[in-house]
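Below is one structure, written out as structure tokens, with a few remarks after it.
One chain of protein is taken out of this complex; the other chains stay put.
For chain A:
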Amino acid sequence: MRPILMKGHERPLTFLKYNRDGDLLFSCAKDHTPTVWFADNGERLGTYRGHNGAVWSCDVSRDSMRLITGSADQTVKLWNVQTGAQLYTFNFGSPARSVDFSVGDKLAVITTDPFMELTSAIHVKRIARDPTEQTEESELVIKGPQGRINRAVWGPLNRTIVSAGEDAVIRIWDSETGKLLREADKESGHKKTITSLTKSADGSHFLTGSLDKSAKLWDTRSLTLIKTYVTERPVNAVAMSPLLDHVVLGGGQDASAVTTTDHRAGKFEAKFFDKILQEEIGGVKGHFGPINALAFNPDGKSFSSGGEDGYVRLHHFDPDYFNIKI
């Protein structure tokens, strides 16, 4: 395949997200400006100007009208996707790391980093249909995990919130009361910081990637470990194909170690694994730096990867990808 290279960001990429229809791709990077691209040919549509810090993650509403972004400048902003206008700003006491719309886009879960005396926290905010009626107040604030919470997402039917972070433990919280419902088993769980988490298309299972060079597949309701995928590199980003039983892991070494070792151009790869057999299917090389973000198009026929090199690479699969057999 011929990947489409999009160099819109000056700094490393942090997050990629497709909209529900699969025609728009939102990219967040450390350069303060989330960007939206057309997902078929990679043409840039626009940028959202307003943040003063690295943008760590974003989410888009199902109708592709609203974008929510979480940034290191301690704010979470709501944007009009079409015009790029800022609709609302939530202020926090510490950098915001992960944002996720609920099913129905009425609520959003936001995590904030530990900062000075503040511990990390998970906030649930109500999102008003009309941005002028938006309020700052939180529906729920959950505190408890030590260290950064790298990702928090809604569970099935918005009843639960799944969080994962630096303490390597996945937790499931009740979204109404904030009570801790389940914790992942320490023996079989990750051993190092969990960097990324992605849900399956139907929400029944999710995949976490960690710096311990593995990714694990979990059941959302019972939090039992289903599968483990082992790589040679710390995992920074994970994605699951909505069409085939494939998982993709992206990672790399620490940036400081990169220059001291063999630096053949474009050797950082996104590794494909068979979801059920846990075996490696192959890798797609091309990035010049560790891969920090991965996303599959909801139609499963293309995927994109964002790297430390500032490039977003959009890959449309060749027909023989769909015929791969182990």
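Keep this in mind: a residue touches a chain if its C-beta (ideal position, glycine included) is under 8 Å from a C-beta of that chain, and two chains touch if they have at least 3 such contacts; residues count from 1.
Operating definition for what follows: contacts and distances are computed from a predicted model.
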The complex's invisible chain, by UniProt name, from "Origin recognition complex subunit 2", "Glutathione S-transferase omega", "Eukaryotic translation initiation factor 3 subunit G" or "superoxide dismutase": "Eukaryotic translation initiation factor 3 subunit G"
Among A:21, A:185, A:219 or A:245, the residue in touch with the chain that has been omitted: A:21
Option touching the unshown chain, where A:53, A:84 or A:178 are the choices: A:84
Touch with the omitted chain, as defined above, among A:145, A:189, A:250 or A:286: A:286
Positions on chain A contacted by the hidden chain, ascending: 1-8, 21-24, 33, 35, 37-49, 63-64, 82-84, 256-257, 259-262, 266, 269, 272, 280-286, 297, 299, 301-302, 313, 315-316, 318, 321, 324
